[in-house]
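One protein chain omitted, others in place.
Entry: subunit A
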Amino acid sequence: MSVKETDGTSNYEYVTARVQARRAALFSDEDYRKLVRMGPSEIARYMEETEYESEVNALGSRYDGVDLIEHALNRNLAKHFNDLLRWADGQLYEFIARYLRKFDAWNVKTVIRGIYSDSESEAIEEDLIYAGELDRQFLDRLVESSSIEDVVEMLDRTRYGDALAAAYEDYEESGVLIPLENAVDRTYYEGLMSGVTETDDRATQLYVEFLQAEIDFRNARNALRIARTGADLDPADYFIEGGQLFRASELSQLSTSVDELATFIRDSTYGDDLSEALDELERAESLIGFEHALDAALLKYSDHLSHVFPLSVCPVLAYVLAKEREVDNIRAIARGREAGLSESEIESELVIL
């Protein structure tokens, strides 16, 4: 898909009506309860009766079990998000496209990781999600390239070009992928909000607020991970600009202790939304639980915004998040069942509102 001209008016009514209808078709708690008790092939069978029908049927002859589920999920995700871009006009298109660039970031990272680990190009291709702005042919050419240097060169003309070129030197020195991946993530997050932060339009303000929340949560998560592992890393290097909660200098100070960080978040504007998650973090000492609670809080916040402002980009973003969550949940159930986890263990991996 290419970037289209974004003149003309936004068609919020049309897009949000379709998005709300699709949202209503997402799996409910009841569906998850059923799925948790099924094996991988049963899950695939169950998905065949839902809106994943066409994907499961199309891929059924090539894959089976968990692979079938995973490919069907990825393909369905790409289909829905491409639909969003197909429907939207004007500024709305731009907002959605900006947000969906997270799949570009995901794809670029997947390609780099795949080449780094000498995977077959077919194996890499299977993990790509064709929902972003980089088109399929370009991604396929990326996958075909023989070295990371080639990938960086091919991405030269895209938004990731400069950041990756700079990070490539670090990569050559250290031999680890972190600088490259970090460069991709940062480019994505910083490109999200450039040029829209100062506006009088309430809907755009909400868009910015939502993205700020996401960036804040991402920073909190990174800081917690660093604090928890006790690794000798400077969190300021991994800091993403654009949030309103942390500054780079604060973050490096806070990440030395989990308790201090938890207190800081509790005193912030997100304190009320996250108090349960923070309790969980202090009680169970489980980072995974906290990260799931962060996801749930973001999901709830996006839901809230989409109810307050039905004719804005917020319902679309809420749908994107909810859909991603559904795909992650189904994947977690399928993988969990395959690995023989118990029902309660799988349930603890799910993020359900």
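The criterion applied here is as follows: a residue touches a chain if its C-beta (ideal position, glycine included) is under 8 Å from a C-beta of that chain, and two chains touch if they have at least 3 such contacts; residues count from 1.
Just so it is clear, contacts and distances are computed from a predicted model.
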Exercise. The chain dropped from view, which UniProt name applies: "Fe-S cluster assembly scaffold protein NifU", "F0F1 ATP synthase subunit C", "Electron transfer flavoprotein, alpha subunit" or "Energy-converting hydrogenase A, subunit G"?
Worked result: "F0F1 ATP synthase subunit C"
Exercise. Of A:Arg22, A:Arg225 or A:Arg335, which sits in contact with the chain we cannot see?
Worked result: A:Arg22
Exercise. If the missing chain were put back, which residues of subunit A would it touch?
Worked result: 11, 13-18, 20-22, 87
